[in-house]
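I have placed the structure first, in the form of structure tokens, so that the comments after it can refer back to it.
Removed: one protein chain of the complex. Kept in place: all other protein chains.
Moving on, here comes chain A:
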Amino acid sequence: SFTGLANQTFCTVLLYKNSPSLKTRESEDIQQQIIRETFHLVSKRDENVCNFLEGGLLIGGSDNKLIYRHYATLYFVFCVDSSESELGILDLIQVFVETLDKCFENVCELDLIFHVDKVHNILAEMVMGGMVLETNMNEIVTQIDAQNKLEKSETFIFQSPRQDR
């Protein structure tokens, strides 16, 4: 499965390949094709239709579904196979967004665009190997904070006060 974020003018903010069971992989072209196709499918959707889409041709065949949610200008898309509960994934997306909100303090699109690596880290605390790892928001935020502190304590290049890359 993979997770993608895209905004309305189709700029991919994040793409996290999560599971080794994706049949088409690696070549950047194919990856981009998948993204484009996903975006096409998702952006065509109306507001009041259901949040599930059968995947396009490139996404691993008929077993995989796209589950997405639309928040302000961003689409959060999860591609899952049939072993996941569809409604559960919707809730997972919600928890993910709330976690992002906690970590970034009133998260907005720009936050996500400029701190891609941090978003990756947060996602890595929630989903691992294509499976849900942790869903407790506070727990996740605690872990992320601790790891960030660890990072901060290591770096002492003084280009600027803030240690971002």
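Convention: a contact is a pair of C-beta atoms (placed from the backbone, for glycine too) under 8 Å apart; a residue touches a chain by one contact, two chains touch by 3 or more; residues count from 1.
Keep this in mind: contacts and distances are computed from a predicted model.
The protein name that UniProt records for the chain not on display, among "Carboxypeptidase A4", "AP-1 complex subunit gamma", "Proteasome subunit beta" or "T-complex protein 1 subunit alpha", is "AP-1 complex subunit gamma".
For the options A:E37, A:E86 or A:D101, the residue in contact with the chain missing from this view is A:E86. Counting over the whole complex, chain A has residues 12, 14-20, 25-26, 28-29, 31-32, 35, 46, 48-54, 85-88, 90-92, 94-95, 113-114, 116-117, 120-121, 124, 128-136, 138-139, 143, 146-147, 150-152, 154-159, 161, 164-165 touching the chain that is not drawn.
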